[in-house]
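Yeah, one chain of the complex is gone here, protein chain that is, but the others are all in their spots.
Per-chain numbering from 1; labels A, B and C assigned in written order.
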Amino acid sequence: MSELRSLAVREQFATADQQRETATVGMWVFLVTEVMFFGGLFMTHIVYRLLHTAAFDRGSADMSIVLGSTNTAVLISSSFTMALAVHAAQEGKWRRLAGFLFATMLIGSVFLGIKFAEYYQHYREHQVPGFWFETSDPDPGGLQMFFVYYFAMTGLHALHMIIGIGVLAVLLFRSGLERFTSAYHNPVVIAGLYWHFVDIVWVFLFAIFYLPGLHL
Amino acid sequence: MTEPVVSLKTYTGIFLSLLCLTLATTLLAYLDLGVFNMVIAITIAVIKATLIVAFFMHAMYEFKLVHVILAGGVLWFLILVFLTLGDYLTRGWAK
Amino acid sequence: MNSSSWLRPVAASSVSGEYDAFFWAMVLVCGAVAIGIAIALIYFAIRYRRRSENQLPPQIRVNLAAEVTWIALPFLIFMGMFAYGAKLYLDIERPPENALELYVTGKQWMWKLQHPEGAREINELHVPVGQSIKLNMISQDVIHSFYIPAFRVKQDVLPDRYTTLWFRATKAGEYHLFCAEYCGTKHSGMIGAVYAMDPHEYQVWVDRGAAEGSLSSLGEKMFHQFGCANCHHFDGHGRGPNLQRLYGQTVRISGGGSVTADDTYIRESILDPRAKIVEGFTDLMPTFKGQIAEEQIIQLIAYIRAIGPQPVTGAPQPWIVQPGTTAISGTQPETR
Partner (left out) sequence: MIGAVEVKPSRTYLDSQEGILSWLLTTDHKRIGLLYVFSITAFFVVGGFFALLMRLELLTPVTDLVSAETYNKLFSMHGIIMVWFFLIPSIPTTLGNFLIPMMIGAKDVAFPKLNLASWYIFNLGGLVTLYALIRGGVDTGWTFYTPFSTSYSTTYVVAAALGIFIAGFGSIITGLNFIATIHKMRAPGMTWFRLPIFIWSHYATSLIFVLATPILAITLLMVGFERILKVGIFDPALGGDPVLFQHIFWFYSHPAVYIMILPGMAVISEIVPAFSRKPLFGYKAVAYSSLGIAAIGFLVWGHHMFVAGQSLYSAMVFSILSYLVAVPSAIKVFNWTATLYKGSVSWDTPMLYAIGFIGLFTIGGMTGLFLAALGLDVHVTDTYFVIAHFHYIMVGGAVMAYLGGVHYWWPKISGKLYPEGLAKLSALIVFIGFNLTFFPQFILGYLGMPRRYAAYPDEFQVLNVLSTAGASILGVGYILPLVYLIWSWKYGKPAGPNPWRATGLEWKTPSPPPQHNFETTPVVTYDAYDYEAMKEELELV
């Protein structure tokens, strides 16, 4: 019964195409809300960068460009395996699908591991606003603001990663039950959209937090 | 419209381009180009994002409504940024 | 207290006449349109009321001429309203050159005012009739808003930078002073009175209140009391920049960029000295955050102002940008 139901078109839809397109529209609209959500932080970050340009650059100088660019490459790799997972689902190859989903989760976890290692380093250097923040910077407020945004934005991004890994875990479980076929695999595609979006957010975070301040 | 399928070759090509762009943006950041450092960093980030959206997320192959939604999201973010900056950048003008 | 009429608040400033004329013109235009719509609605509803249960009226769908008219006409009227509103705004917002400058400090829940001659008052403001008054305002805590209905002026008072408000009283009398931005428990108690006085009476009043000395002389006292004079010598050999002839000039700051030495920049330099260091100097100055009250900062600024722009003699300070070069104000973001 449940086997049949997951293959079926849900009752409010007339055709499978209508169902796919509706889900696609829904997901893209959701991603727009995510753009605006992160957008509020990006916008206020831009304003504060203008007001405290020098301090923000000094903050960036404390970031590890090696870890940052490595992590960017790691996350792009996870996007690649996610894309391959979608491809496998479209072809109905559930073993490959499961493999790529697992790989994506694994690479995503590596990203989080590196990220938390960085967080720990900042903690040891007393750079965590609100918990342990000490500085002798000429513009202490500005530098603290840099770290506020750094932690808020990368933290929210990491939260999205964790949710993404959770979603992929559910998909992995369902693919193991052979729930997805070449005819019905929409959840994989939709989850893929989410995963790639989270990747894009990081691409911008990398650009604004890690790249400036290398030549102070 | 039926579901778009992107070939493995395209996926691989995009993946490699993204890695190259990451390397490029990191190396360029070491040069002191003044304000252009930020310009370059953001430009490359936009290119990378576009590649991911267009190919990994299939936006290029999807129906028109998806493009409209995408454009709307970007436009609204820009409205938020530029109308606010309009205040901050012109505060000093008034005399 | 002057009481307002039923429909019109007391009008006692140079802009209140212009304001009221515009306001009532708007009432007339908008009122006419609103009444027109109301009459049309009621007339149609009665004239074309349903005569029989099964009636099918003529099916009119659209009239292009009507649509174009009621899109274009309101648009043009709106643009007129915008233009006049903008003109009035500039009149209200831009102070004239010769204004007498007073200082306002807002705090939960009172207004403190300081006159340049030294008189100080709380929740009261005495001003001469006929003289333009410019208020430089700052808040010690949350956002307040300085509002004198009879003068038709209002300006939020912010905790991080000076905002200004100007008016010229045209009629002697006592007027309400309100805080118009919600600021906490006793927001509705943050009220006071503005006394517009005959200039001679004002002079008498202000002389009586200046027992402690003028604002700038109080500032000079602070200048020594806080030890500013130890570094900011007037011979150019101190560890800090010479503050003579500084006020209103554009100053180069270390790390590139420049800033106008206005009230906001001077205040920032006292509270947060290392944020924008003058070119050629080091970050020796300690912060006075938490040790100095906003009113004292105002006195210091008045002093720096008093020793400020005078006819230039001798070589100019090297860190002062000469007129003609572009520069940004103290409220502006720094650039690299």
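Following the convention adopted for this analysis, contacts are C-beta pairs under 8 Å (C-beta built on N, C-alpha and C of every residue); 3 or more make two chains touch, one makes a residue touch a chain.
Quick caveat, the model's predicted, so the values are computed rather than measured.
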Contact list for the unshown chain, restricted to visible chains: A, B, C
Selected residue (touches chain absent from view) among C:108, C:131, C:170 or C:244: C:108
Residue among A:16, A:36 or A:67 that touches the chain left out of view: A:36
Touch residues of subunit C, complete complex, unshown partner: 3-4, 6-9, 19, 22-23, 26, 30-31, 33-34, 37-38, 40-42, 44-45, 48-51, 53-63, 66-67, 70-71, 74-75, 78-79, 81-82, 84-93, 108, 141-143, 145, 147, 149-150, 152-156, 158-161, 163, 176, 178-189, 191, 289
Where the unshown chain meets subunit A, residue by residue: 11-14, 18, 21-22, 25-26, 29-30, 32-34, 36-41, 43-44, 47-48, 51-52, 55, 129-131, 133, 139-142, 144-145, 148, 152
For subunit B, residues in touch with the removed chain: 65, 72-73, 76, 79-80, 83-84, 86-88, 90-91, 93-94
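Here is the rule we go by: only the chains that are shown with their structure count from here on.
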Two chains sharing the most C-beta contacts: A-B
Subunit A-subunit B separation of Cα centroids, rounded to whole Å: 15
Centre-to-centre distance between subunit C and subunit B (centres being mean Cα positions), rounded to whole Å: 41
Approximate Å spacing (C-alpha centroids) for the pair subunit A, subunit C: 45
Per-residue overlap in subunit A, given as positions that touch at least 2 other chains: 50-51
Set of subunit B residues in contact with two or more other chains: 88
Residues of subunit A defined as touching subunit B within the complex: 17, 20-21, 24-25, 28-29, 31-32, 35-36, 39-40, 42-43, 46-47, 50-51, 65, 69, 72-73, 76-77, 79-80, 82-84, 87, 90, 189, 192-193, 196-197, 199-200, 203-204, 206-208, 210-212, 214-215
Residues of subunit A touching subunit C in the complex: 50-51, 53-54, 57, 138-139, 141-142
Sites on subunit C touched by subunit A in the complex: 255, 272, 274-275, 277, 283, 333-336
